[in-house]
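Missing here: one protein chain of the complex. Every other protein chain is in place.
Let's turn to subunit A:
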């Protein structure tokens, strides 16, 4: 078995990637991280920045009275789920950003792109709550070639908790790949 290659990620991609072979990647299937709590609790300021960015005028997010009557208090848009568990890019002290868990899986590709997502929400998240996520590697596909390049699909199952309560689960598939040699990928996925 080849050992993990020490190839640097492209500068500033925003994720540390571990490099290795498909055979090494397969040994990660079934592994689950410990729950990691986000650095930023569910908060109304970030909710309003989000709603402004996507032009969401839903009174549940803008009007405390409506939020109180409907949900018993201010809540976050369900689509913000992942926001509350993303680690800050810098913190004081001896701080090394934790890699994305899917970036932990050793593979050859230097690019990642999200492909599909299936999220189930048990209840709205309330302002003030701290959300933790634990991630399990569900599968790593054999090498495939798509219009964006050649690589492997990684599927993860993330369980989101507040204290010990499961508030959401999310299956996500991304493509970890090397760019196709020639043209710009005008239509690669988000």
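Heads up, the rule we're going with is that a contact is a pair of C-beta atoms (placed from the backbone, for glycine too) under 8 Å apart; a residue touches a chain by one contact, two chains touch by 3 or more; residues count from 1.
Here is the rule we use: contacts and distances are computed from a predicted model.
Asker: So which of "ABC transporter ATP-binding protein", "NADH-quinone oxidoreductase subunit H", "ABC-2 type transport system permease protein" or "MaoC family dehydratase" is the UniProt name of the chain that got left out?
Answerer: Options "ABC transporter ATP-binding protein", "NADH-quinone oxidoreductase subunit H", "ABC-2 type transport system permease protein" or "MaoC family dehydratase" considered; the missing chain's recorded name is "MaoC family dehydratase".
Asker: Which of these touches the unseen chain: A:29, A:80, A:127 or A:157?
Answerer: Hidden-chain contact among the options goes to A:80.
Asker: On subunit A, what residues meet the omitted chain?
Answerer: Its contact residues with the unshown chain are 10-15, 40, 46, 49-50, 52-60, 65-66, 69-70, 77-80, 82-84, 86, 88-89, 111, 114-121, 123-124, 148-149, 179-180, 184-190.
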